[in-house]
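The complex is shown incomplete by one protein chain, all other protein chains being positioned as in the whole.
Think of it as A, B and C in the order they're written, each chain with its own count starting at 1.
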Amino acid sequence: MLGQLFPVDDFKLIALILGMPLLGAAVNGIWGQRLGKEAVRLMALTALAVSFLGALVSFFMLVHAVDLTGHEEVVEGVKSVVHEHTKLSWTAWDWMHTSGGDGATSVSIPVKFSIDALSGVMMLVVTGVGFLIHLYSSAYMADDKAYWRFFAYLNLFIFSMLVLILGDNLPLLFVGWEGVGLCSYLLIGFWYDKMPNAAAGKKAFLANRVGDFGLICGMFLLAHYCGALDWTGLSNGAEGLLKTGDLNQIHLWPIGGGEFRDFHVGPLPIPMHIFQPSTAFTITGATAVGLALLLGCTGKSAQLPLYIWLPDAMAGPTPVSALIHAATMVTAGIYLICRLSFIFVLSPFVMTTIACVGAATAIFAATIALVQNDIKKVLAYSTVSQLGYMVLGVGVGAFSAGFFHVLTHAFFKACLFLGAGSVIHAMHARVHDDVASQDMRNMGGLRKYMPLTYWTFFVSTLAIAGCPPLSGFFSKDEILYRAYVNQVVNPMGEPLVARLHMWTPPTALGPILYTVGLITAVLTAFYMFRLTFVTFWGDFRGWTIGRPSLLAQAELTGHGHDDEHGHSEHESDSHDTKSAHAGHDDHGGHGHDDDGELIEVHDDHGHHEDLTTPGYPPHESPWPMTVPLIILGTFAALAGFLNAGILHFAPIDHWLEPVFAGSAEHAVHLRANAERLEWPLAACGVLAFLIGSGIAYWVYVLQAGKPAKAMADGAPGLHDLLQDKWRVDELYEATIYAGTDALADTAVWLDRSVIDTLLATVTSTVVKVSGVVLRLLQTGVVHIYAGAMVVGLAGLAIFFVVPHPELAAKDTGGGNYVVEAAPGMGYSYLWDADGNGTWDAQAMSAVDHQPLHLNAGETKTVRLMVKNAFGFTKTVALPVTRPESTKSLEIGQNP
Amino acid sequence: MSASTDVDQPSSHNPSGGSGGVNASDLIGLIFLAALAVVTTRFVDGALPVILAGAAGALVPRAETGKSAWATRAPMAIVAALLALFVVKMWPLAAGELPDVTTPPHEPAHLLSWLLAVPFIGACIVLVLPRSTPGILIGTTLTTMAATLAVALPILSVPMGRTYHFNHDFLWMPKLGVHYHVAIDGISLWLVMLTVFIMPVAAYVSFGSITTRLKDWCFALLLLESAMLGTFVALDLFLFYAFFELTLVPMYVMIGVWGGSKRIYATMKFFLYTFLGSILMLAAVLYIGYAYYKASGVPSFDYFDLSRLMIDRDTQVWLFAAFALAFFIKVPMFPVHTWLPDAHTEAPTAGSIILAAVMLKMGTYGYLRFCMGIFPEASSEYGATLAGVAVLGGILYGALCAWRQTDVKRLVAYSSVAHLGYVMLGIFAATQASLEGAVLQMVNHGISTGALFLLVGVIYDRRHTREIEQFGGLAKVMPVYTALFIVATMASIGLPATNGFVGEFMIITGTFVSNKLGHVAGIQAVGAAIGVILGALYMLSMVQRVFFGPITRKGNLRLKDINNREMLGVAPLIIMIFVIGLFPRIFLDPMRDAVSRVGGDYSTRLAASPGPKYYVGPTKLFARSPDAPAAVTLAPGEAPFAP
Amino acid sequence: MIPLEAYITLSAFLFVIGGFGFLIRRNVIVTLLSIEVMLNAVNLAFVAFNRAHAADANAVGAHTGQVFAFFGIAAAAAETAVGLAIVLSMFRLKRSVRTDEADLLKN
Partner (left out) sequence: MSTVANLYFYLCGFIAVCGAMIAVTAANPVRGAMGLLTMILSVAGLFLALHAQFLAAIQLIVYAGAIVVLFLFVIMLLGPSARAPRDQRGSVSRGFFSGLFVLVALVTMYLSARAAVHADPLPMADNDFGGIDAFAKSLFGEALIPFELSSALLMVAVIGAVAVARGEASKVETPAAKRLREARASFETGAAPSTGEAAE
């Protein structure tokens, strides 16, 4: 029944899945404040629920549609059921069109959404996890004044993420891509009245924007080489990327394929040929597209060069970090690589770059996470490192393994973040201070007070650390195994690669990537368990924070923490700006002088709690926060079996097979003894988990944190280096920001002093000076003026008195010319047209033109005498030559 | 997409429950409206989206205390409904569908002349009105502008195609060969529509802040509208030059009289820059008019006659330089752009809106129509270098300068330099997509920068300063204003689903695939893409310093949020941002054939004269282009001053 | 008979005398006088040319030269009236008729 209602190629259910979050965002955004918190909560949750149900229904319809296409196929003797790459697509309207190919073909870009195997799974994750996080944040943000604005942005984010996943062509994906960028900007800077939050939002948007620059370049490269931008068009036109011939390559040096030639500035020769390389440095279209799209992915999925925005993004509310910076948005980069896998595999250089970027980011972020004290910063760096894993997996050609890790990571990382959120929520109720309520050192022993949060957090920690039965183990192990075993090779075959002399990755790359991955696994296990032990085990260290009287008492009795921070600036949300709409109109004159005056920031203690008593202990979060934790915890535990590669039970691989059919088979060869290595490598993974967690247990539980302090005091330099995140931000400050600042300053200096002075002030001074000079001529005496007039008249008179003969030859074609004399008042002429030196006629005549015939190459000088009314005469001569070339110039011939 | 932030102070109406009491008369009115809506949706097929848009428009604004609900809601509803009607009526044909060309709509011949005449007559009426009655003056101005809009609407009903429509051509000065030739085609269609759409908005908003010498203001506005419309529809170089110069006069007065503190310097600089540039163009116009007369025996300044000319390389380069300089000053391109920031900072809000929205487009339109039309060889020879200037000097330089400005209006002015760098890049690349993108970006820039200037005017009217550090934390006190400003910023940055992205994307893709930019097409496309990052950089850093963070100045504590007049003024612009962003084909389809004609003529002329020295020899004449309307000329015999 | 050129020479001579009178003399009244001399010279030239081309009396435009001269006289009359009025008011202001006095135009 549903089949007829929603046919495969006009699948209107997508409109419902997309429409509901958009409707929720619009309603909450515009009328949210007037509707009140309950209505907003209801609207947001129903929007997500309906969207999730729609996703579920369409997923099963997709499964049904895929089953229909199943047919037997024998591959190397192994009989297996193969399915085509089916899509449920719906075209809303025709968006726009742009030029493709070499400028002639027109690439049409419809607003077309499609659900296929890959986007089906992602859609489920986004709407499912999204709904849980909406439920969670309805309680978490309960006491925030801008409740409705938060849910408007969250719904808008879900809508943009769905557009990103379901978009059928690259520009539509780009719409979602920047839509999620905008929502993360708005959500990170949600508490905008504190400048660091707004700055973090801006930093996130700009970093994403640099990634989007890569995506835009990828788009116009694809439009040029493949002549299409939608997935099917791209896969058909993909071989366009590897066309041979000099014109189809991207010339990097000399730029655009030109050539450095010397040129002369006046006498001075400028030797440009020294820049000309012996052979032009070119890269193929595929590598260029791959690198451009990779830049986009690093921007969005926070990989090495552009990861700086993710840790700062923790300034936003925790559910935001859970949804955006753990489960959905950051995985967009990996989704794009999986979606365009058939393009990335065309260039092994790009695949290796992706793998190396992934591995490097993984280990780099893991090292930083070791020493962070803010609970959300640890999780942020762990997200960056896990994303590194996924990119590594996709980079070595294990697209389905990488994608499966996206799935499992969405569950356990969302659970971790929500757990951390509930901890912060509890601490915040006690201490009302943003920074202090997130610092692990103020926590400890929460196991006793928040059992539900603790157990779900613990399960997720086990999962992320790679404890065998849980999901993390299977997905991470699959990636590590694939990293070791896979070898990427160009699907287009050897001859083409030779002709394009493309770069092939060394065989030793696999093991290196494997070892890096393994070390990261150890580090991951260590910092995750450190986080768990410090936060949940031991006894609660947070009694005296924000309670001065207790602090004083602690000094007397000598126990408790000697940490120095006390009251710091209160979270300004409760800060009452007393800006009631005073009636008086500030247009009045008196208002002007004090308008610009700065307001001194004063602290008024909003909260009214009695600070002398220790206050009630941290309480467990209400049910809307713990239920999602439990669901996500169970998924984190059991999701592994969805794709247990090692147990050879891999439904996800099989489900994604048609999507990666084009790329995975041809481009990836397994190392010789691949099957035999599977179990030993898995064993090494488990060993890494045990080592990491064991060390953490020994340091933080048995020795209660003393070795960590000893190590910190022992190597302060290294410790500070890691604490300051390898000082990457300072590096960017010094290089990129300083560079742009310098450029901007020179631009403004150039604008103000060079151009403005040159064009504006120089001309005005010239006018001023000439004005002064000419002023002197005005003597005021009438006679001088009259005299000047007479002089002018005299000049005119001379002009009339003296005759002015002018001669012009007009070629009327075929060698004969007409020589014309300029007319004048009362002129009479005497010609010597044949150039023989004697005047043709005796008396002057009024004939003012003479015909003349010349054969090729002949020259004749025509002489003319002119007499004017005053009887003065003047003669003039004009040599008329006919050019050598036989093809006489047709002049004036009208085609 | 529009999300307005919370209002922290105890606002006047209760946050929960309906806004303001709903008394009996409103109830009856609502019921009547609902009935009317149901009836129209049943009979008129396309009415449903219009009704929904109207209802949404009605509900959006917060009912301001003191004013009756209808006064705020009704106009917003009407605006929303009208724009929805525009979208429904102009909905592009699906891929397969053929336009029903059975009955081509009747084209009244003198419509364009009426289009120019109505604002001019309005201006004369305003002159006659008494000086001290603002109500009547405002009423007349707005009704005249509405009448012009009404006159312009039938143009949309005509399927544009390749040819020129509403052609009205007669010999104005037979002896000199000057035609009064006005016509409209796909390209000038949207610029005329933009002018006719922006003028009422700018005028309506200006009446909030302009109080001194209102009569002269209204006269200047109407004269400006008539002159600008004239520039876009004139197809005789003499007429075009006349209108091109005429637009300077009212703008000179608007900046000079109602401007800011340094207005005299700014308006003088603005006038002299543009005037000197166009003087050179006048010389070139006269030269080619004479060249055409010598070549064909009949004097004519008509565009279609002059584009038949084939002038030898040396003179053509000089003529091209004269024309191009006049248009580059107007655009403004890199070296001659310094008048724009001064003009914008000193101009009144409405002046800035019109200057940014329409007057800058005269430069780009002029270059596309006249420079590339009459001197294709010279413009292709210098196309690559000029595209380099557009990318480096316009996009990147404009963005960097914008980032360093401390004055909001100067920042938005430099952003205009960057945006128009894109448009010029699109024109120099001369592929189908880049040309369409360029024309669309002209309209987009008009709308998004018009909205930005309008919003900057809002805070200028309240705080009488434009310095960025004078503001801070406005989001807390002016939430609705912040939301609108962020939407306008996103449009100006080029966020997808807003209008900025569509134009920029088409230009950048068109540039990369262009074969007219020599071998630098690639690097210029990448340069333009980098412009996208810098755009985000300077706009967001400004938004952050103005809106976010704590409130640091006393004056900002008591700022009132956006009032109805400003909200109603900016609403059509914000709606159009999304309409073009989501349904760009409404604008792209009518202009596609015209753009392919321009691109086609341009490349055929280039193919006809290859090589660096493309043509040497006396001026030659090509046949009249088939798409040109019928020629109106003197019989050769009775040429006026026959030698 | 007297050739046309004689009359033209005479009128040129008179014109030159008037011109120099206008340039040399510092007295305003003499300046006006010399202007009158010049105007007379011009009228003479008009009539002389008219006489030279006077083939048929009642042809159209036969007397254009003389008509021109006639209007020349009318203009001279008007010019003198205004000129002398200016002289009077200048005299009242400057108490003298020297043209050097009237140098308000001096830079």
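Everything below uses one rule, namely that a contact is a pair of C-beta atoms (placed from the backbone, for glycine too) under 8 Å apart; a residue touches a chain by one contact, two chains touch by 3 or more.
Note that the structure is a prediction, hence the values are computed from the model and not measured.
Chain C meets the missing chain through residues 1-10, 12-14, 16-18, 20-21, 23-27, 29-30, 32-34, 36-37, 40, 43-44, 47-48, 50-52, 54-58, 60-64, 66-67, 69-71, 73-82, 84-89, 91-92, 95-98.
Quick note on the criterion: only the chains that are shown with their structure count from here on.
A separation of 30 Å divides the Cα centre of chain A from that of chain B. Across the assembly, chain A contributes no residue that touches 2 or more other chains. For chain C, no residue reaches two or more other chains under the stated contact definition. Remark: chain C residues 19, 22-23, 26, 99-100, 102-107 touch chain A in the complex. Put simply, chain A touches chain C in their complex at residues 775-776, 778-783, 786-787, 790.
Note for the complex: chain B touches chain A at residues 1-12, 15-19, 59-60, 62, 92, 94-95, 269, 295, 335-336, 338, 397, 400-401, 403-404, 431-434, 437, 462-465, 470, 473, 475-477, 490, 495-497, 501-502, 505-506, 508-515, 518-523, 525-526, 529-530, 532-533, 536-537, 540-541, 544, 547-560, 582-585, 588, 617-618, 620-623.
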